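Every protein chain but one is kept in place in this view of the complex.
Now for chain A:
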Amino acid sequence: MKILAIDTSNHPLSIALVEDQQMLCETTLNLTKNHSIFVMPTIDQLMKIAGWRPTDLDRIVVAKGPGSYTGVRIAVTTAKTLADTLDIDLVGVSSLEVVAAPIAQTEPDRPVVTIFNARRNNVFAGGYMAHDGKINTWLDQRHTSLDELVKEINQRGVQVYLVGEITDDFKQIIHDEVEPKLVKIVPQSLGIPSAYQLALIGENAEPVKQLDEFIPDYLCITEAEFNWQKKHPGESKESYVREV
């Protein structure tokens, strides 16, 4: 199976071509946030290196969020449109799981919690654990305050690996608030997403059934929507978009 995998959920951009679990090539950039400029040229370059034509692809795997709204949208729009226009399978994988997966695989039966910075001391977080080579969800992905996450980890009382965007401020809070034996912070160098890992997760996953309906997992409604719903309880409609 020839897979193109795309992750631009946060600062890094990672794109890989994978065939039958073997990585042919992968490019990871960590110096720009302008994913719009680099996604397609990178895909094009890797395809040329591999000698693949667009019509050779069997499946697109995309990190569908959470993360930067714009970043996730660029990956999902690219992946969704490519899958649609080439009439091939699309798989969406949690962007948090992509980062946790390699650590979870090397430390089976140990929870690995990925953290992305969501500003104002909020985080996107999700926990994963490998068992018998399969990755299961240990902590449902969520948008939460770091304080709440810390509480949750203390409550569960098992040692977790923390990986992802863990700023010095976060480290301080974790150091102060969590029982030291409950956390191990994974070095930053192991917290960069790899599209190869993404492809491996997506290779055996169930493809998206309704491609048109496929959207990012923002895990967060917009502020405007939140305020409106508060003022208009129970008024939300199924769809606010209509054809004219």
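Just so we're on the same page, a residue touches a chain if its C-beta (ideal position, glycine included) is under 8 Å from a C-beta of that chain, and two chains touch if they have at least 3 such contacts; residues count from 1.
The definition used in the following text is that contacts and distances are computed from a predicted model.
Engineer: Assign the chain not included in the display its UniProt protein name, restricting the answer to "Serine/threonine protein kinase", "3-methyl-2-oxobutanoate dehydrogenase (2-methylpropanoyl-transferring)", "Urease accessory protein UreF" or "tRNA N6-adenosine threonylcarbamoyltransferase".
Structural biologist: Missing chain, UniProt protein name: "tRNA N6-adenosine threonylcarbamoyltransferase".
Engineer: Tell me, which residues in chain A touch the chain that this view leaves out?
Structural biologist: 34, 36-41, 43-44, 54, 69-70, 73-74, 76-78, 80-82, 84-86, 211-213, 215-216, 218, 222-225, 228, 232, 237, 240-244
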